[in-house]
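Every protein chain of the complex appears in place save one, which is left out.
By written order: A and B. Residues from 1 in each chain.
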Amino acid sequence: MDGERLTIAVTGLNATDNPGPGVAVIRALREAPGFAGRIVGLAYDTLEPGIYARDLVPDVFLLPYPSQGIEALEARLRYIHGRIPLDAVIPTLDSELPSFIALEGTLSELGIGTFLPTREQFDLRAKAGLPALGERAGILVPASRVVTDVEALYGIHREIPYPLYVKGLFYGAALACSVDEAVQAFHRVVAQWGLPVIVQTRVDGEELDVVALGDGRGGLVGALPMRKTWLTDKGKGWAGVAIRDPELEAMAVRFMAATRWRGPCELEVMRDRQDRYHLLEVNPRFPAWVYLAAGAGLNLPWATALLATGREPPPLGPHRVGTMFVRISLDQIADIADFERMATAGELGGGGRTG
Amino acid sequence: MSKPRYERPVLIRHEAGLMNKFGRVQALRPLTEIDGAAVDELVAAYGSPLFVFSERTLVERARELKEAFARRWPRVRLAWSYKTNYLGGICRIFHREGAFAEVVSDFEYDKALGLGVPPDHIHWNGPYKTDAALTRALAGGAIVHLDHFDELAAAERIAERLDLRPSVALRISLSVEGVPEWSRFGFHLESGQARDAVARLVAGNRLELVGLHCHLGTFIADVRAYGEQARKLARLANEIRERHGVRLGFIDIGGGFASHNTLKEQYLPGTQATPPFSRYAEAVIEGLCELTCPAREQPLLVLETGRALVDDAGTLIATVHANKRLPDGRRGVVLDAGVNVLFTAFWYRHDVVPCQETHGTPEPTVLFGPLCMNIDVIRDSLLLPPLQVGDRIALRNCGAYNVTQWMQFITYRPAVVLVGDGGRHALLRRCETLDDVVGPEQTPPWL
Partner (left out) sequence: MGATDKLKDLALSESGFVFDPYTGSTFSANDTGRKILDGLRRGLDRDAIAAELRQGWDGVPDDLGRDIDDFVLLLRRQHLLPPDFSL
């Protein structure tokens, strides 16, 4: 069967011990039976490991950091599109999404498709706004407070008992068992991600996760629930298993209906000892473990690529319950000449060939 | 064959997290003109450093704000926040757009009167109004926002003395999640103080309560905070109506909307993080919808937006005086403008754009001002292409607070110009001279 000859750009090649989702998205795309195109990797740093996975990502370009503003990103994307005409781009990092959302119209005029939430939806699920969203969607959300001043932490235990989580606006979460730890975590989070900081009640129980794709009209294209079976010391899932959990899938449906979410997202959920489901966080992009979805027969990255290019994805699911992922670290061998190309030219590959 | 153009030699070490040559400076076109006025021409005419205001941006921002709210609420008033920028020419533009004045001192009140603003078009805020000031304001018919019980009592005494029944508003402080509470101003809502103040004012029967005012804070980019503020004010207004039969003429939500600047502790630049006025308006109106009064009695909505209107319109042009290599390898650039004129450099990462074509590899650069003080740093690290002595740079979004909070320290404060239609330009304030500075000085007779 001839596949779709699409050229898809994917960000988030930072496959470190706290990995970005890019490599997983690329592997999912490459394995889609319908895909026969070209993958372009987009990176922010010369040492992002995914850059050197040359079999997966033959063409890579550096992008300006999100903090450099939209004009810089637009100029760079225009350049890349001139080198390799792109059909779609799938951004996978929280901090870059506001710029890609802002550029959606420009990219569309250039013929580059995206399938992203609106800025309103993006803000709605922000950690600071989660309680309000939970109320609207009929989903339990742990009590949380937005904190802009370290002073507020000294009385926080009256509302949120220790231990509690101190979270950054985009990334980063630290468990604090005392005021001292909370203050320390506050400063660490602010130094990296700025204000405000979110303080959230810790809910004990079993960590569950859903990767989902919304159609932007209130419907769910597909969702894969997963239970983390192994956590790293940083609390990241290192192994997990696809499960069947009607409650969790219903939560994804309610979330889509309440937000009319467009594009991928990850719902981080805790099931407490009374079997209640608490929505801890909504990430507005694919999780790093999204390859499990492809492995379980629910290729959401491919469906996203099709939707981004104005195509209707084939009906998805049901997924294969019991499919597992077990992550592995391995050391790639890289040529210093490739590093040199990235450091000096900011790109690798980029030739005229296709396929 | 022609030779390549010379670039200053650089060597940049590759470090994780810093290995990205694609920054905004490379993508930016130089800022060679502002609304049709060439930067070179402006500097030749008025000197450097130079504040340049765009009339077009001022008008556009004011109309954008007004329209965003007027589309959603029947009656909206802008009261121009004088402290943000009280240059006469700037104030005139806002008054021409229909704005009242919002003042916080005797000086600002005089300034507004001097610009021809009638007293009943002036909202008077702030915690410090002397008896003399209060007398003038109440006698003149200004809209006084009372800040504390002593002021309430003083206003009553003055009203009695003048045999007047002046219209006043109460400033309310309230708590909204995620916003540091400015509880030192006004009557506190959650503690019940605001209700006490209303009851006291009504019982005193000397003043007419016509409005509620609340200013949440500064540079608030979370629109939900305004939704919460408006909701709380609306509920208080409902309560006042039910309990005392008082029909309020206005609800004033103060200012504090974020401009397109970037705070130092902000990750994303302001161009991405700052919500448009329409989103503030949506949130505020959603909150005001809790008002239970009949539609025809709905209060006027007063906005005291300052920063978000004027910040984007102001640009500071500075000239490179020297280049130096710092011991840590970064490049230092000494400019003719420092924190003495760009006070806001203490809390913003001001956007920097060269005003001429640049050539060469961007390097980590520190921008210093001309003062002999270590704190005189305009930007502490950013990537900039090589700048030559005499080159100009533009610091954007400098319109708010700088030309009111600037310091006269060891040198003169620079000129401020307005660029209008078709690139025409004129002074808003000339550069200071020795006479301006020493004029008020007196010599004790024994010296």
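Rule of thumb we're sticking to: a residue touches a chain if its C-beta (ideal position, glycine included) is under 8 Å from a C-beta of that chain, and two chains touch if they have at least 3 such contacts.
Fair warning: this is a prediction, and the values are worked out from it, not measured in the lab.
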As a test of the contact rule: which chains in view would the missing one touch? A, B
Which of B:G98, B:G126, B:G360 or B:G423 contacts the chain that the document leaves out: B:G360
Would you mind spotting which of B:P9, B:G116, B:G245 or B:P294 touches the chain that isn't drawn? B:P9
If the missing chain were put back, which residues of subunit B would it touch? 2-14, 21, 325, 327, 329, 360-361
Considering the entire assembly, which residues of subunit A contact the chain that has been omitted? 336, 339-341, 343-345
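By our rule, only the chains that are shown with their structure count from here on.
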Roughly how far is subunit A from subunit B, centre to centre by C-alpha average, rounded to an integer in Å? 37
Touching subunit A in the complex, subunit B uses residues 14, 16-17, 19-24, 26-28, 177-180, 222, 224, 263, 265-269, 271-273, 279
Where on subunit A is subunit B touching in the complex? 44-47, 62-72, 74-76, 95, 98-99, 102, 120, 128-129, 132, 145-149, 169-170, 190, 193-196, 342-343, 346
